[in-house]
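Contents: one structure, followed by commentary.
Removed: one protein chain of the complex. Kept in place: all other protein chains.
Order of writing sets the labels: A and B. Residues in every chain begin at 1.
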Amino acid sequence: MNIIITGLITGSMLALLAIGFSLIFGVARIVNIAHTAFYMVAGYCIYVLSVKLGLHPVLGMLIAVVVVTVFGLLAYKFLIDPIREHEAAVLIATIALAMIFQEAMLLIFTGDYLTVSALIEGYFILFGVKIFYQQVLTFGVVLVLLAVLWFLLMKTKLGLAIRSTAEDREVANLMGMNDSQLAMITMGISVALAGFTGAVIAPLTVLSPYMWMEPLILMMAVVVLGGLGSIKGSFVAAYILGFTEALVVFLIPKGAFLKGSVALSIMILVLLLRPEGLFGIVFEEER
Amino acid sequence: MKRVTFGWSFFVTVCLVIFISVPVWGRTIKIGVIGPMNFVQGKGHWNGAIMAADEINAKGGVQVGKEKMKIELVKSDSNEFLSMTDATNAIERLITSDKVDFIVGGFRTESVLAMQDIAMDNKKIFIGCGAAHPEICLRVAKDYNRYKYFFRGTPFHSGYLVRTSFAHMGFVGAILKKELNIPKVKVAIVAEKAVWADPMVEAAQGVIPKMGMDVVGVWRPSDKATDVTAELAAIQKAEPHMIFTMFSASVGITFSRQAGELKIPAIQVGINVEAQKDGFWEATKGMGNYVFTMNTYARGVEVNELTKPFVDTYIKRFGEVPTYTADTYSAILHGLVPNIEAVGSLDADKIVARMENEESNVPSGRIKYEKDAQGRPTHDLTWGPGYLTSLGVQWQDGKLVAVWPNKWVAAPGAPEVTYKGMVPVKIPPWMKK
Partner (left out) sequence: MVNAGFYLKRFYTIVRGEVLVLPSRIIVALFFIILLGLPLVSQNPYLIRVVILTSIFAILAASWDLLSGFTGQMNFGHALFFGVGAYTSALLNIHLQISPWGGVPLGAVAAVLAGLIVGIPCLRLKGTYLALTTMAFPIILMGIVFALPDLTGGELGISGLRRLSNSLLGNYYIHVVAMLTLCTIMWKITDSHTGIIFHAIREDELAVRASGINTTRYKLLAFCLSGLFAGLSGGLYAHYMRIAGPSTLEVSMSFSVVIWAVFGGLATIYGPVAAVFILFPLLEFVRFWPEYRALIFAVIVLIILLYMPEGLIHWVRDKIEKECPRCKIRNVATRNTCRICTAALD
């Protein structure tokens, strides 16, 4: 039971992050290392707005998401778009961007650990397991977000455009879709998702300028495991790795620190059997 | 107009540079302070050092032979948490470019080992103020001629940390037994995954049964874990009365906060570095109530006559209780300076020869450098009543108060130890059914 609940929470968080990462990769072929850095910035925004300025946490969270999205769009417009043709350069640019965010946060907030108070304090007991209300809330928000996203991608014209670009950029372009504009929109959605993740997770965790490193690796593992560019894949893989982590902690308590290694080993094993991930689309060789 | 302003500011800058680099009083004693300056540990290093330097310089400086020398500090960011290469470059620069005479600081054991080698190459006295691993001082015993320039400034090595925490456990265990009326206290061991904690976990598993308590399990979360609900759920299932913690990093906040929020019916005793800081209450949003940790200093506690002035001045100047890395203060003021004055020169060999045999009072107790079983000097710190014992502190409703040593008997027949300013331990109310 514990395993299921912990796995669900970790999995949901990973799913949110991974889907955002996967989206922008699928549409614009951008490997955005700074993705989790946006999530960190969101956490700090909430800290400033709700703890320092005393705004209502929910309001703080919404503003934080907006702020982060604006940051993301600006970064895309001025730093990534001009060099989009050079994949390696884009990669390094996003790493540098993440470092800049990290250093800026370090300068403003120092390296001390900060926390944000939960929206709903307390816990309830389900099948003998204590669960925070905040965790349930997080889970709920994740589900709602995923539903909205699904609707956006599957039922709207924009979603159709995004999906078709992800599948074959050149043909989509030929069909009259504005590739560059679409990439911009997708970047916005992607960063907003990272912001939302930061918003719902901030009260459950400890803020530090280095907090973007840890989920980054797992998030990438999720994306690769699920298949790059596949939303469904990311979703399933997130829960697989989430449950793996929970299992490791419960079955070998002394080896709890190994959870990352085990999750990554699973990823590699799966990839050996299915090089394109669980639900990956085999991309045509882009020449 | 603009040009004139520029000219003036340029002139002032030049004057300042000359003023700083060519002090009127001639030669100074240069002390390098090295640490992770972006983090609490490094800030402690620096704060303690400037307090010591200001205090000495206010008195006119250090009497070296016939000359009076002022102390000049050189701040160096080792960035050792993120890059070991940076740390070694920083110390090399301190020694060979800034030409410091002495070095204090260092925190992460892996980098202290590397920095130690460089300081020893250059025969500079290096007082380590942060790393607790015994290996650092074992090197002194093994190769005295090379490593004799290294001294441990703080904390005492991890073997003694364990013994202190066991004393804490016994202390709290006895109270639990009496107040809750339970026959046998059950203990869960939770230690972050880090090398310093490994021998402690092993020792704890061996010693706890001998103390008349049961171990119900061992958990090792990552030191930067941001969610330990999984571990907590498992711990709750094991029904311990006491959780023996070993945390040095952010997991200390996460664990205490989530345990407090879930009202896990067990008291946390042990080492939780984050809980030693004033910011802990805010960081856990008050959920860290009743957390008990080892600490070096606390408000209102007097280990000896030096404690109160140091702690009070520190709080006044920096607005917080000193952490143990601020012991660069005693390393400079009570360690280096008296020995320099006694020897009458800055000659490292002479200072080492005197320092290793000297005992001195410091704000946290009394320093005496140890010798190992074969009589070789290790430059490690002596632990025990009369020397360094450290404190046990507990968070009680927003205040960090000292609760140990309170009528502590270190060994059968030894006198009781109680420092001034102790208050009784409080047990979390949700433990009483």
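Structure notes:
The criterion applied here is as follows: contacts are C-beta pairs under 8 Å (C-beta built on N, C-alpha and C of every residue); 3 or more make two chains touch, one makes a residue touch a chain.
Remember, it's a predicted structure, so these values are computed and weren't measured experimentally.
The absent chain, not drawn in this view, touches the displayed chains A, B throughout the complex.
Residue B:Ala194 is the one among B:Val64, B:Ala194 or B:Ala410 that touches the chain not shown. Note that of B:Val64, B:Met84 or B:Ala238, the residue touching the chain absent from this view is B:Met84. Only one of A:Leu53, A:Ala89, A:Val148 or A:Met175 touches the chain withheld from this view, namely A:Ala89. Within subunit B, the residues in touch with the undisplayed chain are 37-38, 75, 77, 79, 82-86, 88-90, 92-93, 95-97, 109-110, 113-114, 117, 133, 135, 139, 193-196, 198. By the touch rule set out above, subunit A reaches the unshown chain at residues 25, 31, 79, 82-83, 85-86, 88-89, 91-93, 95-97, 99-100, 102-104, 107, 213, 217, 220-221, 223-224, 228, 255, 257-258, 260-262, 264-265, 267-268, 271-272, 275-277, 280, 285, 287.
Keep in mind that, in the parts below, only the chains that are shown with their structure count from here on.
The touching residues of subunit B, counted against subunit A in their complex, run 36, 38-40, 193, 217-222, 224-227, 229-234, 236-237, 250, 253-254, 257-258, 261-263, 274, 279, 282-285.
Residues 2-3, 5-6, 9-10, 106, 110-115, 117-118, 121-123, 129-130, 132, 135, 204-206, 208, 210-211, 214, 245-246, 249-250, 253-257, 259-260 of subunit A are the ones that touch subunit B when the two sit in their complex.
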